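All protein chains but one are shown in place.
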């Protein structure tokens, strides 16, 4: 049960958080988990989508994209291919949904927070790194809105973070790197609040449907992993 | 704990399966679950995507779309809007992934099976109805390939079906209708094989992150529901 | 002069009209003519295109599309190809123009009626079936507007219906099925009012330009055919 | 029955044909009918669409477009709007169909002739001018292929030309100018061969369905008009 | 140093200006420089882009396109390819920028002038011919606005014109024709005002970076060329 990079089955890769990586954004972080690197930003726009006009409620919208050289093989840009990438759309919907789920949109007021996740380097787990980084960028943007007295208090009560885990061969591993992910028989992504409640669970069998018992154990592993990640986030100075 | 339509919490809506609804397809079914109606078809094309050429392996690709008048308010066509719908892309990726997960693509040989899900009427649960209907259409197409001796044996050993469930107020309900779904605090979609193994679990909190215990109970409810659905499918004559 | 399906030269295929096939639309019908099946719906939107704002006049706009498995060979979706289909655009322009031609748009008031024609199965004559079905769906939507006292009276005085006919070999046939249509040397589509006046005549030679005398006879055949169709529509309970 | 420009009801506007207007094309003409001006070109490409590969048969494909300032109000370019124009697609399908109908595609050999119609000034009748001009450009391109011994003989035996006519008020007029066309109650476009056979007849009621007798008279008027046009074409030196 | 068409190194090709070539535009010219022919039009729209609303300032926007048969090999239309042409976008940005640079947009008032350049025949120098022709069309449109007292005085004080020049082999030539341009080692486009001031200089080495001295001489050649062009414009009756 030795992993290719020497990690224990339930061990996260090293995490680095470079806060305010993008000075023009209202909140931003470069999140690095092993070799996976994602720039996450939050930008506040004083406008909501048409379906929310006049409701007093705000909105959170996410976009996810990969730089062409973030992968081993150069990935063509969406605009060059002429159409959005299905996987990116699926991921950005997950990010937006996850953050919205932990936020009181009424407290945000009639404004939109745009969350942009741009993958600089992809080595597995970019979608969960994006969720985690997006929340950190979002919370910094909210902090700024609070300091500028644009909002009366923070629109969330719990933090949000996410990890991936999966089954490779017959082993359950936390935080799969690409070398593991590409051989995984099951891939699970979990988004959780700091009090341990589940926002999103996505478990996908890749040709290997999963017995319930194994599923439960995998979810345990993910939950412990996220608790570790919250610890790291706290130590990085995020209150 | 009485539901708006009188159902018990763990009760499916009535299911009707009109086999061979689309005579030009290789397999097809009109699946009706309550007022949700989806046309599912499977078409065999003697060609695979470039990344599989020469590998001997086949492919399964799904497309999901809603007729403009399937919803309460007319939905503009994607081609009129000029871009694909993010929700549809997410759903069709789920359908393709789910069916592929239960199929031995090598046994399919170098051919693609296109699964088309066109929603005629949407009253909650269209994505799980699409997964279930797609598998039925797919199995009929495979049956035909087998009869025509194009393939030596069926490329799957288990059936696949899916249901949705969710938490409305504080109640856990199976197979949400739209009236329930639009008020649900948690929405879960589960795809399972006939032997009870999990292909895909997607649990999404809508502003109400979920304690693990409640999550486990909801997944139990889904699994029982799918077992009921397999019973109905068998009675409808699908072997 | 025996036709492949035993019909007489001037005989329509069996017609079935399933009214209110789409409960969410304001008017709808599943029109079946032989194996050709089209879902036609009418949806009222309380809004007009910019060029009509403030004029008091309404608008009627049609969209036509084929389900991927409606044809013998699966047809790629427009959104997947990335551009609208030229034939579909030509047909939907014909449908909109035909219905508008029989309607007093001022009586409709400043609202748009969307006519959606989705071909479930294509066996020749889908464009004329779509015109006929669209008018039926439109008339049901108007009936509802009248009952709800949204409009003071029906905005049309005559019904509209359409048939195709053509020359196969040297024979003139009414209501071509696909097997005939694909071999036709001339293809004619005629839209007519219930008093026998011509809304649209489209005659197209496929490599066989047509003497005037033959043209006149073909148009006679179409006009008689539409009269028969109006009879069927009346018997189906449309006033 | 005096027309706004003094013409008789059955009188064409002055026609000018500037042959070889586009030296880079294989055949070309600037066709001017009154103030309507269209550049028509034919370009031979030694390649056919996939569905004809290996059949020995050629293809003819038409494209129609309007320069932004060809109309009274500047018309946005299709590429700026981001989607093809429905009316243009309808027209270019008519042009291609009409010319193909008079041509033996087998004699053309496996090559495509592209017909481009670019409207410089639009004053009614651009689609019929485009059909007429396209045929002239096409015939010049064929003449060149014949001279270069690429083809053994001309792939057509008859010329093709087209006119529009219509009913304004209660008068039937040949070759409508825009001032008339915009008030027409019926609009008819007719494509005919030089022996008087009908290739395409399109009659469209604009809110005024047409009695058969009036239809017949209008078609008579068109046919006489095209005969006059063939005379002009002959005098311009086209054999 | 004899050029392929017998011209001197510093000699322009013959220039023909057909004013008001497009009667529906507010100003227009067919500019012909040798075999290069471009239709340039100016259309006034009583509306500005959002970023100028309420500022009192006007805008000038250019679009450039080539007719399919303007080149030796037929060029596919942008809308058929499905995306804008990079070279066209670069050129139309140059045209708009160049004309705006010589115009007082405040004097224009809150309106947009659209400059459309449609290349009928391309034989080198289409972008500089487009700049020159656009200014002539623009000045005619302004003249009309002045005559109609829509603007109090002309919004420009100097004329604008442009030429290309380049180095072929080791020779510096003015106004390259396509045969020269396709072999040029350096290509320079210069836009200048009638008082000799430089609006835009674009010098591009095609595999042959240029010593400063040669650059300076080439720019001298262009400036003299534009002076000659201003002479021709004056003689054509443009004040």
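Read from first to last, the chains carry the letters A, B, C, D and E; within each, the first residue is number 1.
Convention: contacts are C-beta pairs under 8 Å (C-beta built on N, C-alpha and C of every residue); 3 or more make two chains touch, one makes a residue touch a chain.
Remember, predicted model here, so these are calculated numbers, not experimental data.
Across the entire complex, contacts from the unshown chain go to A, E. Touching the chain that is not shown, out of A:32, A:118 or A:180: A:118 (per the contact rule at the top). Taking the complete complex into account, A:45 is the one of A:45, A:148, A:171 or A:231 that touches the chain left out.
For the chain missing from the display, the contacting residue among B:82, B:109, B:196 or B:228 is B:82, taking the whole complex into account. In the complete complex, the residue from A:25, A:177 or A:219 that touches the missing chain is A:25. Remark: the residues of chain E touching the chain excluded from display are 83-84, 86-87, 89-90, 92-93, 97, 100-102, 158, 192-193, 195-212, 215-216, 219, 223. Looking at chain A, the residues touching the absent chain are 22-25, 28, 35, 39, 41, 43, 45, 63, 65, 67-72, 74, 77-80, 83-84, 114, 116, 118, 120-121.
One rule holds for everything that comes next: only the chains that are shown with their structure count from here on.
Under the contact definition, chain A and chain D share no contacting chain.
Ranked by how far their CA centres sit from the centre of chain D, the chains are topped by A.
The distance from the centre of chain C to the centre of chain D, each centre being the mean of the chain's C-alpha atoms, comes to 27 Å. Note: centroid distance chain D to chain E, computed from Cα atoms, is 33 Å.
A straight line joining the Cα centres of chain B and chain E is 58 Å long.
Multi-chain contact residues of chain B, defined as those touching 2 or more other chains: 83-84. Chains touching one another form the pairs A-B, B-C, C-D, D-E.
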